[in-house]
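Only one protein chain is missing from this complex, and each of the others stays in its spot.
Showing chain A:
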C-alpha cells in the first residue's frame, strides 16, 4: 500500500469554501435586507408624523370673511420637535397663491383628491428634506378653493438612525457570517468523515484480510464500497487460486523428488569414481533443497488458507511447544544438537494449534540449520504484560542488523545464510501466523552471547 495517490482537490476544502461563500452571500444579503427594511421604517415613521402635522394644519384652514385663513396649531410643529432635532419648514398655498410659511419650499404638483398625501425628498436651504403635501377643498362664496399644506423636515435624525442601524446590522451580518462559517467547517468535516472512517478501517486491516466491508456507509458511498468489495473478492479469488496452484505444484514436485533422491542415493553407493560421487552428492543436496522449498511452499499455502478460516481453540503454549520439540528431537540429535524448553505454564491463548505448530517447526528448522554443530537451541515460554511470548533462540551467527526489516518478506534470505539450504519462507510463515492471531513477530540478536532469537507475541486469552 504505498502512499502516493494522484490528488486533485479536496472535497472538504471545496465544501468548506462553498459553504463560506454561501455564508458570505447570505450575510451580505441579511445586511442589505436589514438596511432596506430599516430605511423603510425610518422613512415611514417620519412620513407618518409629517402627515399628522400637515393634517393638523390643514384641519385648521377655514374661510373667514371670504378669506382662506389657517390657524396653525402649536402641536402641529412641536410634535415634529418631540421626535427629532430636525429643522422644520411649512407652507400654505391656496389655489396656487402663497398664503403663509416658507414661500420658496420646493413646488409640488397638487396631490389629487382630498386628503391625499404626496411625499417628496428634495433640497432646501442646503439640506436634504422630506416633504409632505396635503390638499383640502374649502368653499367660499366665489366657489371652491384648494388649500395645500406642505410640511418638511430635514433628514438628520433619519440619517443618524440609519447610521446606528447600519453599524448594528454590520455587526449582525459579521456575527452571522462567523457562526455560519463555523457551522460550515463542521459540516464539511462531518460530510467527509465516513470517507475517512472507511479509509481507516480498510488501511487498518492485516495484509491477508480481504473480507468485504460490512460496516454501514452512507448511500452516496455505497457504489464505492460495492466496487471495493468486488475488487477485493476478485483479488482474494486470484490469490487463493495462485496459492492453490503453488500448493498443487509443490505437492506434485515433492513425490518425484523423493523418488529421485532415493535413486540418487542408490546410484551413489554404486559409483566409485570420486568426481562422479561428488556430482551425485551435489545432486542430492540440490534435491534436498528443492524438496525443502516445496515443503515450505506447501506449509505457506496451508498457513495462508488456514488464516482465512482459523480454527480457534484454547491453547497451552508450553504443551504445544513440548509436542513440537518431541517431533523434531530425532532430527536435532542427528546433527548432535540439543533442543531445550523452559518456562512455566503460561496463561492460555486462543488460536489454531496446527498453524502455531507449523510456524514453530519452521522456525526450529531454521534454527537447527543455522546453529553450528553441538550447540543448543532454546525454546522458552514467558508472559510479558498482555502478551504470551514464545521464543526460539539459537547460537548461530545472528541476524545482520540491516536485514531485520526485510527478513519476514517472502523468499528473502539473510546475508549470512548464503551458504545454507533454504527458501526464505520460514520467517514469512511465522509472521503470518502471529498476525493471524492478533500478535506479531520480533527478531532480535541475543545480547549476552552469540545467537539470534525469534519471538512470537500472542495476546492473552
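Criterion: contacts are C-beta pairs under 8 Å (C-beta built on N, C-alpha and C of every residue); 3 or more make two chains touch, one makes a residue touch a chain; residues count from 1.
Following the convention adopted for this analysis, contacts and distances are computed from a predicted model.
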| item | value |
| --- | --- |
| Chain not present in the shown complex, as UniProt names it (candidates "ABC transporter substrate-binding protein", "Rod shape-determining protein MreD", "Sulfatase" or "Insulinase family protein") | "ABC transporter substrate-binding protein" |
| Sole residue of A:18, A:36, A:78 or A:128 that reaches the chain not shown, by the stated touch rule | A:78 |
| From A:70, A:250 or A:407, residue that would touch the chain that is not displayed | A:70 |
| Absent-chain interface as seen on chain A, which is shown | 69-78, 80-82, 85-89, 92, 99-102, 125-127, 156 |
